[in-house]
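The complex appears here minus one protein chain, its other protein chains still in place.
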Amino acid sequence: MKKKPTLGIYGFTGCAGCQLAILDCEDILVDLFNYVDIKVFFEAMSNNEDIANVDIALVEGSINTNKQLNELKEIRDKAGVLVAFGSCANHGCVQAMALGDGKWEERFTKVYGDAKFTVAIPREAQPIHKFVKVDAFIPGCPPSTLQMLRALTQLLHGNQPTYTNSPVCLECKFRENECLLNDGKLCLGPLTMGGCTAPCPSHNTPCIGCWGIIEEANHTSELTLLKEKGFKTEDIIRRFRIFGGSKIVEKVQRLLEVE
Amino acid sequence: MRILKLSKKDEKKLYDVLIEFGEVWAPVSKGSKYVYGKIEKKEDLIIYEKCILPIIPVKKFLMPQDFTMLNFTPSKYSIPEEDIPTTVVVGVPACAIHAVNILDKFYTTDYVDNYYMKRREKLIIVGKSGLPEENCFCHKTNTSIVEEGYDLFLFDLGDYYLVWVGSEKGDDIVRKGSDIFSEEVPKDVSKKFVEFRRKKSNCFTNDVDLEGVTDLMELNYNAPFWDEFGEKCLSCGQCTMVCPTCTCFNVIDDLALSAETGGRRRYWDSCMFKDYSLVAGHHNFRESKAERLKLWYTHKLKAFIGHFGSPSCVGCGRCIETCPVNINIVTVVEKLKS
Partner (left out) sequence: MKYEYKKEPELYTPIMMRIISKRDLTPDVRFFQAVPREEYKHLDFNYKPGQFMMLSLFGTGEAPFSISSSPTRKGIFEFAIRKTGKITNKIFELKDGDMVGLRGPFGNGFPIEKMLGKDIIIVAGGLGAVPLRSLLLYIMDKRELFGRLIYLYGAKNIDDMLYEPDFTEMLQSDQLELHLTVDKGNEGYEDTIEEGLVTHLFKYVNNIDPKNTIACVCGPPRMYKSVVKEILKYNLEKDKILLNLERRMKCGVGKCGHCIIDYRYTCIVGPVFTYWDVIHMRELI
């Protein structure tokens, strides 16, 4: 029998929900063990190696301390394919919502005062591609079971996972929903990477952009539109930023300049 | 052409007849809009006086949003055995039937698409001429009247429906429902029919002027307003999803974990997306949104005529209803004419 590819699942700063999403595969989970040899999975296994030599490393979470950064570099060195797994690793997610505003230290001091850190020196949250080469991105907060399995299968098969380069609106329309923007709601569907099958708008809840920004997102036009609908600029920008992470920093600056 | 009468007091019995032929689908409300939904009991089959334009048009019955084309192993494949139910769609407006006629032409020209044909053969269309909605402009695209493509077609003439039988299957239906479909059409039918048509004509509020747009598209190919639209466009692709004649799709392979089996999926794609015209080596033939918008409008208003003899816009007004940033046939035509 062919040797099973080895897999390491690592978590940095985040809610660990992406790792949970793997466990959430349920029926398929047992099947998964037939095809991969999981070396590291702290959330679900005992007897883990700290950082193992693996064929595929799934990295969840953003980098928030120097210790994490060093570990990330070691993971990179020991992994064949390194995958940014979920929104935190992809673009920083909520903990990176204020990224680039230059006030991180101010905020940090406000919370921690003059506490001294010796082990894990904190730093502003950043997605992993800021530090190491990332071979594949699996978006999602958390990734959907279906898309995660599709991506994982492609990786096991030696392929680059297919990257959804269409907005949430595509799947929202597949599900025959009325456009929430037309209904006067602050929906970020057109700016957000699809693949989630649009569960929120399908329940009449506007998209908050949790899968991250799509390559072609037209924030300028969406801002103008939402202002026409009566929303305040600051509210809109705040919403843009929640899951915008590293991808939004420049865009927001440009938007504010125009404003 | 056989023309019969269906008395409104028998309207509810229509369901009992249609269900003999297959699943019955009709517009059902969803929020402030409608979608085509499966009708499980006869009370739920409502025939509206107005034209109902569900969010996703009839095309969803003929080419589902996302389906598996092939199942495969690394060296073998098979076409999935699909059990496609016969589907009777009730309350289909004239413009939508024109759209189906366009799809029929499209899917049978050059090569015949069997995935489409398999579904087309199972679709029974019960059309209904309704009063236009706010955005309808089928009177400008010559699609407010329909001559073929339906099985039955209803006109609301007050206390009865006039029923036009358009196909063999339609004929089977009226034979089956001989107790509700009557050969005795009232004497004043012509008068009433003219009245209905006049009433309908007077209801149109969208007076978009399509005169000469085909040539105007050509004349304005490099006009700066395309870039303005491009800057506004959200690339959400909704216009293409709701358009009854948009057909583009993407194909992708999915694998099971074992990598030993998998499926080839076909799902709707949109020319508004960046990857649409991307080729190997990252060359993109339509990098800008303006170019993509131009492609869509050219295809709807001009190009299709070259291929099939008529424009592929049927005047349903969905793009007007749907586009969040008001890039639609009305605003584009306005620019073309200014």
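By written order: A and B. Residues from 1 in each chain.
By definition in this document, contacts are C-beta pairs under 8 Å (C-beta built on N, C-alpha and C of every residue); 3 or more make two chains touch, one makes a residue touch a chain.
Computed from a predicted structure; not experimentally measured.
Among B:29, B:73, B:205 or B:326, the one in contact with the hidden chain is B:73. The hidden chain makes contact, of the residues B:87, B:144 or B:247, with B:247. Although one chain is not displayed, subunit B still touches it through residues 69-70, 72-77, 79, 104, 106-115, 117, 120-121, 148-149, 151, 167-169, 221, 247-253, 255, 259, 262, 264, 269, 271, 276-281, 283, 285-286, 291, 295, 298-299, 302-307.
Interface residues of subunit A with the unshown chain, by the touch rule above, are 157-160, 162.
One rule holds in what follows: only the chains that are shown with their structure count from here on.
Taking the mean of the C-alpha atoms as each chain's centre, subunit A and subunit B sit 37 Å apart. Those residues of subunit A that touch subunit B in the complex are listed here as 28, 31-32, 34-35, 149-150, 152-154, 156-157, 162, 165-167, 169-170, 173-174, 176-179, 181-183, 189-191, 204, 215-216, 218, 220-222, 224-225. Taken together, the subunit B residues at the contact with subunit A in this complex read 30-33, 35, 54-56, 60, 65-66, 231-238, 241-242, 252, 254-259, 267-270, 273-275, 289, 321-322, 324-325.
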